[in-house]
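Okay, here's the structure, questions in a sec.
Of the protein chains in this complex, one is absent; all others appear in place.
Up next, chain A:
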Amino acid sequence: MTINTLSQDGVQRQQMPCLTKMERMIISMQDPDMGIKLRNQRLLITVIPHKCSISDEEALHVGQLFVKYGYIYPLKEPRNLILKADDSSYRFQTPYYWMSTRWPASELDYAIYLAKKNIRKQGELIEYEKECYNALHKRINHTWDFVVMQAREQLRASKQRRKGDRIVLECQEQAYWLVNRPPVSPEHYKLTTLTKNTIIEHNRISLARNRVKSSICLESYVKYCEQYQPHDPIMQGCLPSNPWITDDIMFWNMNSETVALPTKLRVERWSFSFMELLNDQMGRKEFLTYLEKEFSAENLCFWQACEDVRHGETAKIPEKVDEVYKQFLAPGASRWVNIDSKTMEKTLEGLKRPHRFVLDDAQMHIYFLMKKDSYPRYLKSELYKNLLARAIVPQETKKSVFPFMRRQRHSSPSPALATQTAEDDGKAKYSNSNSGTASRL
């Protein structure tokens, strides 16, 4: 469900607010003093988008929308509803035909229009118009006499007008119908605008995809749910208690980032996957300590630096990438990381024109290196096992039976307090091996 209710039809789903905004612009564009310069050259007017106080590109884009919605229509190629930034001529559409007026573009009106065209220029209807004409003829056959009669009347009335006016009115009407009765049905329209290069190509690629058997995929959910069930407070509760139920925030305090001794469940969770370890700040610190012992801490630091590039400010990318190169990739760098030669070559090549993803391949390589090698060894290490043994299993606190003994709900410091200094680095703050070793008791 969207704000755009009403029918499934392409046009009617449009937002009304955008139409009023467009119309306001159109009106100001036609202001005799401040607006677009109009030339009366055989009743032709040229539009100069540059008059607007916005960039050329934006002006062109806004102009395109005006043409597509029928507020301006081209004169040379009426069927081609685009705005060209050259000398081609355009004219403003009369407010009577504006989309917001919602002049009901009914089948009957369209039939009358086509009938008029047919009478005027015998056999000059275009392919799709002929189709529509025949379809309408079948559908509203019962009122066809009325249609033809109306068409003849309108033609007769228009003959009484000045030639200039008649031409303009004809153009306006034609432009209106070109916008509101595009030459294909909505279904086909979707097919051609997302052209064959998109849908069919997409389907071909999908066909070639490697799929995994359902049984394997579904088993993995069962395993995942089983593994995480003890960690799911809604499923199995949490110790000491769920803060929302007992009004006791011990659970949050015991699991905060800076706690001295973590809970057993938390340390266990690091063994589920490498991502779990890295996602927990404490886990990351522990892992860094371990890597330092193994003299491979630069891997984690490199990975963190790459994350910072990928998710950081666009403006700072070149300088950050340069830093990374100096520290980790340059020959003889203080914290040189061991990447295979092919990846290194490709990365160094890409560094000539640094962009957000230039370090992706190298980062991936180091990530999988840690995942396959250092991570499993960490889980078997004394450091980890020790921590697991010392980790706390909290005592359960029950919800107070007496309602009047409900605990007071304490507020906590807002995270917005903490970080004015860290604004540059966004969220990714990586620890330097000189500072912050993990707390070991």
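We take it that a residue touches a chain if its C-beta (ideal position, glycine included) is under 8 Å from a C-beta of that chain, and two chains touch if they have at least 3 such contacts; residues count from 1.
As a convention for this text, contacts and distances are computed from a predicted model.
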Of the candidate names "Guanine nucleotide binding protein (G protein), beta 5b", "Collectrin-like domain-containing protein", "Large ribosomal subunit protein uL14m" or "Palmitoyltransferase", which one corresponds to the UniProt protein name of the undepicted chain?
-> "Guanine nucleotide binding protein (G protein), beta 5b"
Which of A:156, A:209, A:352 or A:380 sits in contact with the chain that's absent?
-> A:209
Of the residues listed, A:108, A:125 or A:178, which one is in contact with the missing chain?
-> A:178
Omitted-chain contact residue, chosen from A:29, A:115, A:238 or A:366 = A:238
From A:24, A:68 or A:120, the answer for touching the chain not displayed is A:68
State which residues belonging to chain A touch the missing partner chain.
-> 1-4, 10, 13, 15, 17-18, 65, 68, 79-81, 128, 178-179, 182-184, 188-196, 198-200, 202-204, 206-207, 209, 211-222, 224-229, 231-235, 238, 242-245, 249, 251-252, 255, 274-275, 307, 310-315, 356-357, 360, 364, 367, 409-412, 414-419, 422-423, 426-428
